[in-house]
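Entry: subunit A
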Amino acid sequence: MIELDNIDKWYGSYHALDHISGRVAEGEVVVVCGPSGSGKSTMIRTINRLEPLQGGSIRIKGHDVHTQCPNALRAGIGFVFQQFNLFPHLSVRENIMLSPVKVGGMTRAQATALTEELLAKVGLAHKIDAMPGNLSGGQQQRVAIARALAQKPPVILFDEPTSALDPEMVGEVLAVMKQLANEGMTMMVVTHEMGFARDVADRIWFMDEGRIVEENTPEGFFTSPGHPRAQRFLSDVTRSASPPH
Partner candidate 1 sequence: MLDILSNYGVMFLVGSWPNGPIGGFAATIILAGLGVLLSFPLALLIGLARAGSLRWPRYLATAWVYTFRGIPLVMIIFWAYFILPRMTGVTVPAFVTALCAIVIYESAFLGEIVRAGLQGLPAGQTEAARASGLSYAQTMWNVILPQALTNMLPSLVNQFVSTIKATSIVYVIGVQEVTFAAQQINSIELNSALQTFLVLAAFYFVACYVISSLAQLLEQKLARKRLGLA
Partner candidate 2 sequence: MEFDWGFLGTGNYAQKLATGVLTTLELFGTAWVGGFIIALLIVALRAVPFKPLGMLMRLFVEYHRNVPTVVQIMVWYFGMPQLLPDDLRMWINRGQSEFLFATVALSLNVSAYFSEDIRSGLRAIPHTQVEAGRSIGLSAVSVMRYVTVPQALRISVPPLLNRSLILFKDTSLAMVIGVTELTYQVKAIENLTFRSFEVFAISTLIYLACSLLIMGLGAWFGKRFPPAFKV
C-alpha cells in the first residue's frame, strides 16, 4: 500500500531523514517509535506531502505521491494530528462533513448519514451537534479520527495521536484505533504507547537520527531487540512504564 524508497530530507544542513525505505502492506498496522528528534513525525508528514522531500520517492498503491494533485492525494489519505486540530468554529457534524461534501462531492444528506455512522463507531453519536471547545481532549481526538474516516481512505496516518492527552483519556482513543486495526484498516502510527504497539502492531519500525535502525515484529522487538539503540530505548521506556500484563 505504502512504499518509501530512499527518502531524504534536510532542514538546512540538518539531515532529518536519511535514506529511509520501507513498505506497508494492505491491512497492516505499522508502529513507528523512537527517541525524540528521530524524524518519526517528519517521515509520516512526508507521506501526505505536508513536508516536502529532497530525495527518494513515495508511492501509495503504486502511484508516486508527487505526481498527483496534492488535494486529491490528501483526500485519499486519513491523517490524525497530535493536537487534534478540529475546526473550533464548526460543530462536530460540520467538522466531519467538510471534506466529503467539499472535496468528495457527496450530498449533504449522504454526508450526514455517514457522519452519524462514524460518530456512533467512535462512541460519540450524542455529541454530533456539540462544538469542539466543549469536548474533552479524548473526545476531540475521537472526532478527529471520525473526520479522517469520513474521507473513506484506504490508509490512515497517526502522528502521536495520544501524546497531547491526559493519561485517563489515552485508553478511549487507543480503543478506537485498535477497533480500526481489527477491521483491517491499513495504519501507520507514530506513538510512544508501547502497550498499543505490542497488542496491535503487525510490525514495528524503530527510528533514530533520521534512519530506520530496526524493523521487527512486536514479539521480536520487545523480547530481543537487535540494535543497541533500540535496546537502550526499550529499557528507558519500560523503566518508567508499568509492568506488562
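Rule of thumb we're sticking to: a residue touches a chain if its C-beta (ideal position, glycine included) is under 8 Å from a C-beta of that chain, and two chains touch if they have at least 3 such contacts; residues count from 1.
A word on the picks: all candidates are chains of the complex that A comes from, given by their letters.
Bear in mind that the values here come from a model prediction, so they are computed numbers and not experimental data.
Looking at subunit A and the listed options 1 or 2, the chain it touches in this complex is number 1.
Across the complex, subunit A meets candidate 1 through its residues 48, 50, 70-77, 79, 81, 83, 85-90, 98-99, 102-104, 132-134, 144, 147-148, 151.
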